[in-house]
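What you see is the complex with one protein chain gone and the rest in place.
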Amino acid sequence: MAEGAIRRWLGSDMGLSFRASPVAVASLAVLVLVALSALLAPLIAPQNPYDLKQVFIDKAEIPPIWMRDGEWPFLLGTDPQGRDVLSSILYGTRMSLLIGVAAVAVSMTIGVSIGLAAGFLGGWVDNLLMRIADTVLSIPTLLVAILVSAVARALLPPGLREPFAAVILVASISLTGWVQYARTVRASTMVERRKEYAQAARIIGVSSARIMRRHILPNTLTPVLVAATLNLGLAILAEATLSFLGVGMPITQPSLGALIRIGNQYLFSGVWWLVVFPAVQLGLIVLSVNLLGDWLRDALNPKLN
Amino acid sequence: MSDPIALTVQDAVCLFDVSPPFLDRVLSGARRRVLRAVDGVSFTVRRGRTLGVVGESGCGKSTLARMIVGLQPPTAGTLRLEDMPRADGSLGRPRVQMIFQDPYASLNPRWRVGDIVAEPIRELKLLQDEAAVQARVAQLLETVGLAAADAARFPHAFSGGQRQRISIARALATEADVLVCDEPTSALDVSVQAQILNLMRRLQAELGLTYILISHNLSVVRHMSDDIAIMYLGRFVETGPAEEVFAAPRHPYTRLLLETIPDVQRPNRDRQPLSGEVPSPIDPPPGCPFHPRCPQAETACREARPALEAHGGREVACFLVR
Amino acid sequence: MLRSLGRMGAAGRRGWLMGAAVALGLAAFGAMPAEAQQGKVLKWGAAREIASLDPYSFGDTFTLATLNHVYEGLVRYTGELGIEPALAESWETVSPTIWRFKLRRGVAFHGGEAFTADDVVASLQRVSHETSPLKGNLPAYKSSRKIDDHTVEIEVTGPYPLLLNDLTNIFILSKTWMEKNNALLPTDSGKGIKGYATDNANGTGPFMVESRRPDARTVFVVNPKWWDKPQHNLARIEFTPIASAATRVAAMLSGEIDFTNVAPLQDLPRLSAAPGVKVMQSSELRTVYFAMNLKDQLPNSDVKDRNPFKDVRVREALYRAIDIDAVHRRAMRGLSRNTGAIVAPAIPGYQPAQDVRLPFDLDGAKKLLADAGFPNGFGFTLNCVSDGLVNEEEFCQAVAAMWTRAGLKVTLDLAPRSQQTPKRVRGEFDVISFGWANEPMIDAYSILIQVIRSKSGTGGVFNWGDWGRADMDALIDAAGVELDRPKRIALMSEALNIIKREHLFIPMHQQPMAWAIRGNVAAMVQASDNKPRLWLTKMN
Amino acid sequence: MSDAAPLLSVRDLRVVFDTRRGRLVALDGVSFDIAPGEILGVVGESGAGKSLTGTAVIGLLEPPGRIDGGEILLEGRRIDTLPPAEMRRVRGRQIGAIFQDPLTSLHPLLTVGAQLEETIRTHLPLSRAEAKARAVALLREVGIPSAETRVSQYPHQFSGGMRQRVVIALALAAEPKLIIADEPTTALDVSIQAQITALLRRLCRQHGTGVMLVTHDMGVIAETADRVAVMYAGRLVELGPVDQVVRAPRHPYTAGLMASIPRMGAREAVLAQIEGSMPRLGAIPPGCAFSPRCPSASARCTAEVPALPPGGTGAACWHPVAEPAHV
Partner (left out) sequence: MLAFLIRRLLNAAGVMLTVAFLAFMIFRFVGDPVELMLNEQATQAQRDELRVRLGLDRSFPLQYLSFVTNAARGEFGISYRNQQDVIVLIAERLPATLELVLVATVLSLAIGIPLGVYTAIARNSWGAQLLQFGSVLGVSLPSFAVGILLILVFSVTLGWLPAFGRGEVVQIGWWSTGLLTPSGRMALVLPGITLSLFQITLVMRLVRAEMLETLRTDFIRFARARGLRARSVSFRHALRNCLMPVITVTGLQIGNLIAFALVTETVFQWPGMGLLFVQAVTFVDIPVMAAYLMLVSFVFVALNTLVDLAYAVVDPRLRQDSVKHG
């Protein structure tokens, strides 16, 4: 069934364009690989870096396996605590992807709902929602995220900060993230609702809610899809930046950004593998996402074909 | 002439406030500006017949169409659909549907054709049984000249003409009595246009449909209409039976319009093009709105606005017609 | 200087020379001795900014150490941490509670005002004012009086052996200057008043503040009229805070700074290996240990009906579970000094016998836990500060892992000092990492009165986890009024023995300190209090 | 048809698009001439390739489209193989163009005068002042009142009809010998259409400019053109004097097309209609592209591609309509 769907898709215009773009194929392959390895981290990682029982400080700062003092099973070496870098990266990737995907999903859900409501209902609802969007936009995203993280950490009782760190991050990224979706969806909703098919439904007597949901929503989602893909890259970067600044994931459940922050402290001590591998992984993920997003945008842009 | 009346429109007015925002008005001392899209139009349409409404862009004909189907509430005046007999003998309000100009925008690209055509049946609960719905959809598709199997396909698989057929099938699915057709063929090629016009004529004959055909294409209107109304800046300037209006136009605008239409049958004829352009409906000229372009305009035309008056079987709004 | 210029390239060189020329030009006004005119510029890259130029605004060791270049106290520590006269020439005790100080003559403030007894009295009043954040640094102070222009008497609340130690960090400001600038009282953030002294300085010290741009650069220039004979050859100190360790190391390697007083441990090999960079490394006075909350209930533990840490077996188990050699070798990079005591050897009160650790014994630890009724361990949170002690993140993680292997369920709570301190002060912790250097007293009494003594008046300010005991309190109070040094030390040692016996704290190590200098720095004194004393620095 | 040497001569033009799904032949074997001063109407339904023909002549085909065969000669000089820089000099100077939508054809941020002057000075050795004077004169010639003030206005200050006049002025700015007019009236109101076609006709007659008038509107062709070329699925199916094609079409497609136009004169019950629709580019049937829809198609029609009769006038059909169609 799925195979059939994939085969059908590969035969469609999109699929043809996909097959003709080695960059898109490579990006998707990298992403699938990265996502799978991150999802299966508990099964394939040599070590659980969160389980302190498995971490021996005597195994600290072992270089990658191909170097002189490399040691099995630490393929990419260990950190100053004796944590396996490869395992940390797999778990960190899991964390980064999880936060990125969740942030995109949350902002998309909020943004699409608000955009649809504003575009379809118009009038004061539209006015109010768009003024809110203006205000959110008048504070730079990064600043909002830092403030939210800082404020949330100041308000939450200490015991809740760590378990909620990821939630706080998702919330702080989504708090501004929804605006783009809202604007996109609002714009296309305003176009779509004037289109004849929507008016035909109105003439038939279909209710507004139903027109919004069944007719207009599906037709506004193409740009949302592109935006979501490109924003996934941005969200992962935002998370990394916040963690790098020290207002993101704690050291005990590090994301890629937190790993880079930790690694950065060892930049000059010869323990380069701490910063290089997470940075490469982060760059690779974001690059693949962006390349895929770029391709998707071009492929879905009728004007380019 | 003895057909019962399906639609009565009485002094329909539709105004749009196109004033600059409040602040600009205050600062620049500008007045409120009103676009008089439809400015007092009255007519009746008889059941089973076709009224053609002709005019250039911006004359208000599309607004009129939207008012009839209820997409646009009138600012003033009434639009009344007369009850008509149902199949079971009872009287009921006629159903009005609309055929749109753009066959590409009138079908939801994400829906299968079958669902598009079935939507009104399901929405209006005309049939309860899903199998019956499917059967009805198949029947409708065949009625408009498509195959029943087309129900499973998406609109993008169809050409413009076929899409217009689907639109018609959707309209028929409501068991509509009155169809408002807003430029139904102007986006189609000539050969396809003929197919659609023929289909519409056939359906009218078979189902006793009433058409209100809005178009700028005089030959299409001529071909389709029993009665005709010429619209200029929100008003009717001439109405009457199509044959008579085309044979002997009374209003200067009608005359000039007929004169400017290129005629395939008379290649390379020399003619006098209508000069000037359509004035803005926001700032219509005083008096007769046509007077700036009218070759016969007199002083009176600049001062007062002529009303639509009966002249024989027709009505004309012109001082020069007596 | 010349070396660094070589790396700057031609364009950069002109700028630096211009800067130096300006400094020299300014200095020339003061009819400088020929030697000082050829003074050198020392570029100091610190790990953080000093909080203020006002020596009474923050009880922050680093801020005070830096301001010590501008301001001076009545007495000061030598490079070997002995006490020597500074603004006071001599002193005597008139009675057990009254000290008389003879002030140095011919000393002038940077602003030109002559130094007199009025300045001392005004300064003491300012620092002991109730809004002063440094009030606690002079705990026994009662009042002061001017006898004549160069004699001052200080009265303390009771017999107090450590007044001189305290006074090393009480800097003297000019009274007329304070009066003129409405700065007689400490800065009061409550009133929303910004003190003049926050941005301006007028001391008697070897250096004067030439300019200050917070977080960018503070420039000190030599005070040509300093009363003491300079043992340095600096004309100018350019102080730049560089918070990021990596950037600081980079700046050191590239020669943009000549000196940093915080060289990251992990970068020491790289720094030592770099040409023209020298690492100065030794052990600090600061002893690091873990302290367990001994209140009736632990706030973050899964044991709710009692506090497991009240059981000495549990405390011992935690102690024995630590493989200190691994911590030393890895987390501290072999640079710390493992200790069984909670004060450093240089601190009066230290006894070698206390410095013997319990051995690392994982099975023993597990057994102790089982005996105490926790065969499956229990859960608690380890509260550590990410910007606190040397490599605190690293050793806390390492110890957390070790405790986990002993069967405990450790949650590590790592956050900046600003976030951890409030929790610690409120007693909302299970176990904390802690370090105490016994400064400025350089005496075990410091930790005893401030950390170990049960809360009472000025005592036990840092007794956040109710680990005080009546028997220790008695010993501490006795030591506080004992003027006979051997007796006093015996009292203090006894108190420390109780801690050792009861495993009230789990000692870890004296933490390493590492400075880095470039080759152009010829001599620099690094005392174990980790304070830069740049007036003892010579450059090539 | 004029006896003079052709101004434009298109021979066996073939244009293809290389797409992921393979090569699409958009124009195949298109040949026609335009004499100086002659208006050739190119008519066809959407997708027939009429606009593409104009684009190919003016050398503005964009990838993936390209000329795959045949030749285009302007006054006997081959222009389809010119390097881009030389072709640029031909455009505007020798071939002018008018596009469908006057709303979008003018640069919104430049004054009408600036656009005119730039075009003039690109091609003619005139000073700034002379170019400006010529710009005003051109505007006046295309019938824009008070041209002196209008010249410094922006396009959005003109109405649709006036804008199309500006476009015509721009096309004529360097006195080209040939104008490609691509649906010049489609976007205009009915009453304005007549003004524009009349203007175009007048100007071309005055200047002796040849015109290739591309449109789907038989009415416009009938009124304006001297000769008509009918296109279907990328091929020319009929070429002839306008009178002949309109009144007595020889190709079944042309005949059907003419018959399907509702007449002004009388109201018929049913319009003649051609069943089906034009094939997509990727699915052009072998032989005569019209054969599946043709009432008189034979086996030959599905096997062999018919060509226009020698001389280039008549219908490309194996079974042309014999009798002149009844008018």
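Going by the order they are written in, the chains are A, B, C and D; count residues from 1 in each one.
Throughout what follows, contacts are C-beta pairs under 8 Å (C-beta built on N, C-alpha and C of every residue); 3 or more make two chains touch, one makes a residue touch a chain.
Everything quoted here is computed from the prediction, not taken from an experiment.
Although one chain is omitted from the display, it touches the following shown chains in the full assembly: A, B, C, D. Only one residue from C:Ser90, C:Asn182, C:Ser244 or C:Ser456 touches the chain missing from this view: C:Ser244. Among C:Thr78, C:Thr93, C:Asn182 or C:Ser254, only C:Ser254 touches the chain left out of the display. Per the touch definition above, the residue from D:Ser9, D:Thr53, D:Ser105 or D:Gln273 contacting the chain not shown is D:Ser105. Interface note: of C:Glu80, C:Asp199, C:Asp325 or C:Asp471, the residue touching the hidden chain in the full complex is C:Asp199.
In the full complex, chain B touches the omitted chain through residues 18, 20-21, 23-24, 26-28, 33, 35, 58, 280, 282.
As for the chain not pictured, it touches chain C at residues 7-9, 11-12, 14-16, 18-19, 51-52, 54, 57, 133, 187, 189-195, 198-199, 213-217, 240-244, 246-248, 250-251, 253-256, 387, 416, 418-419, 425.
Contact between chain A and the absent chain runs through residues 23, 131, 134-135, 137-143, 146-147, 150-151, 154-155, 233, 237, 240-241, 244-247, 257, 260, 264, 267-268, 275, 279, 282-283, 286-287, 289-291, 294, 303-304.
Keep in mind that, in the parts below, only the chains that are shown with their structure count from here on.
Of all chains present, the one whose mean CA position sits nearest the global mean of protein CA atoms is A.
Annotation: 44 Å between the Cα-based centres of chain A and chain C. Our note on geometry: chain C versus chain D, Cα centroid distance of 89 Å, whole angstroms. Chain B meets chain A in the complex at residues 69-71, 96-98, 100-102, 105-110, 116, 119-120, 123-124, 167, 170, 174. For chain A in complex with chain C, the touching residues are 51-53, 55-58, 60-61, 80-82, 153-154, 158-159, 161-162, 246, 250-252, 264-271. Chain D meets chain B in the complex at residues 45-46, 159-162, 189-195, 197-198, 216-220, 222-224, 242-243, 246-247, 256-258, 260-265, 267-275, 277-278, 327.
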